[in-house]
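Excluded from the complex is one protein chain; the other protein chains are retained at their positions.
Right, chain A next:
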Amino acid sequence: MGLLALGTALEWPDARLKADQVRQWGIEQLLANWRRAKGKERDALLWGDEVEYLVVALDDAARKARLSLAQADILKSLAHDEALWTADSAAGGQHPGHEEEKPPHFHPEFGRFMLEATPGEPWGIGFKDLLKVESNMKWRREVAKAHMAPNESPITLTTFPRLGTKDDYIQPYYPPSGPALRSQFVPDEIANPHIRFPTLAANIRSRRGRKVELNVPVFKDVNTPSPFKDPTVDYDLHLWPEDADVRNGAAKDDHVYMDAMAFGMGSCCLQITFQAKNMTEGRKLYDQLSPLGPILLALTAATPIYKGFLVDTDVRWNQISAAVDDRTPEELGEAPLKHDRWRIPKSRYASNSTYISQDPRLRKEYLDPDLVVDEQIKKRLMDGGMDELLATHFAHLFIRDPLVIFSEDLKELDLQKGDHFENLQSTNWQHMRFKPPPSEKDDIGWRVEFRSMEIQMTDFENAAFSIFIVLITRAILSFDLNFYLPIPRTTENMETAHERNAVLESKFYFRKDPFGRRAPRHAGPHSSHGSTFSSTTSSAVNTPPPSPPLGPVESEYELMTINEIVNGCSDGFPGLIPLVESYLNSVNVDVETRCFLASYLDLIRKRADGRLWTGAKWIREFVARHPSYKHDSVVSEEITYDLIKAVEEVTAKEGKNGSIGWELLRGKKE
């Protein structure tokens, strides 16, 4: 989450009227920035990870775990120290074990019980840098903890198991049903008080015409009532007009019902951003990483509980998607189109819908047939010189309305800035994000963000998944890998990734052969303009030289298990890990680094083949084995307290020597 602007935020009825202006100005800023930055070349690989935490407060006397709303105090204290440290480092002061590292940065997040931490400066590809990631993550956790009350700690669960229940799950306690969220489960105070956040939540609700609606299928245990009717729903509230939502059928049978942005945007993710050498490479990575999004989502699954109930899905994604879904009934297809411009198939938070690389391997059959595009914006971008693929991408993002508009920003269009562009860009939460260089900074290049992964309980796991993705990008670029898959299949895969235990039991569409056809011998090396040869007769971008006709797109991919995708199958897809190892065998890696990398790859290999459990499975088992669990899907306060204590222990001991969590991390109780 970037810097937070201050100003007077418009309420939806006013913001709505300014939407076109913001979009137009955003597009002009994009064009100005694109013209400035499209020729940027030879930026190094720099990358960064973002780790998000829940701040929990433990009450050992009452055996209760609560979310702490102390974010502002913690951040203030952290910022104070960061300034001290920077001065200290300049004066030669050092931090044991982190002498060459800058102090980590901490950022606010939507939830007032959340923190985000990033490394003090981005990582490079020097293999020594890769060794610092895990210890730096641990350092961040220590620093954060040091700025909290003694009974508070940062934990890396995706969601708090009892967020939105009737008990006092937050500290300090506030009652629900505030004017911004109008939720019957969570108070307005659950969100960061900065004006941006309540406005965002209120304007989503207002634009939508009702509260957001999250229905997650409940996990049916032996004693779970059937049909299950969420017992926490109050049908008799009459404080806000939106209280009628549940009387109009918002809460579905056999589902856990939630009604506020906090249930989604209060989830913790692990996001990785890469700097590409130039725009062309960035566009290529955006496309090639896109089919991996659902795969890594299923591999990192860690979200089996909502609002005090075990649910029948393993990941957070769709809940966030529903939590920020601002589509009107017309856009959703529930009412005939009268006032709105189009029906929109996906939420603003969803799997991505575009490919943007000018790659001759990109067949037009891969593109999303349901893509909604603002044709006027597309025309403006193309008139401004942008190519059709990229213009289509941004014209797709810009079908949305800006949600938070500050009236101060509407006085004059400043083409040196990117605020209006970012307004739309940063509220399109797709699983990949293509980021132009910031208008104000010359030293940052084109970047791609990989956003689908769930946060893991230990920093070992978080480092492993971060580094795995980095190595995959190097393998993609080195071997010129081709993971292209029709976008609708990736959309389906995203749904599949939600299934309980999808990592072992579900199958995903994936490309069978990631290699191109053999290049003419001694064709030049990879040029900055994509692959050196073409193998497609149906390229979406240009007319390639004649080559043998391709088979049907459907023959290029098949359904595979996560294990087959990650570890390979004997006569099919070679496997992501073998590809990464093949890359590592082609570069000079020192023994110590290779040993670290081997332990990371081993974790991922075993998650994929089932020898190690996902966080989701471990949490389910923890609940199932808890003496007070009644096999009725209810995750009580007592279980939650014990679970949070257990998670703290897993984070600290990492399952070593048979300690709790060994099934996640070690595979045997050694």
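Things worth noting here:
We take it that a residue touches a chain if its C-beta (ideal position, glycine included) is under 8 Å from a C-beta of that chain, and two chains touch if they have at least 3 such contacts; residues count from 1.
To be clear about the criterion, contacts and distances are computed from a predicted model.
Within the choices "Ras-related protein Rab-21", "LANO_0H15082g1_1", "GCS light chain" or "Elongator complex protein 4", the name that UniProt assigns to the complex's undisplayed chain is "GCS light chain".
Only one of A:Thr8, A:Ser407, A:Ser586 or A:Ser628 touches the chain withheld from this view, namely A:Ser586. Shown as candidates are A:Glu330, A:Asp480 or A:Glu663; the residue that touches the absent chain is A:Asp480.
In the complete complex, the hidden chain is touched by one of A:Gly7, A:Pro193, A:Gly568 or A:Gly610, namely A:Gly568. Screening A:Ala149, A:Ala598 or A:Ala624 for touch with the missing chain picks out A:Ala598. As for the chain not pictured, it touches chain A at residues 42, 44-45, 124-125, 277, 474, 477-480, 513, 515-528, 531-532, 568, 570, 574, 578-579, 581-583, 585-592, 594-595, 598-599.
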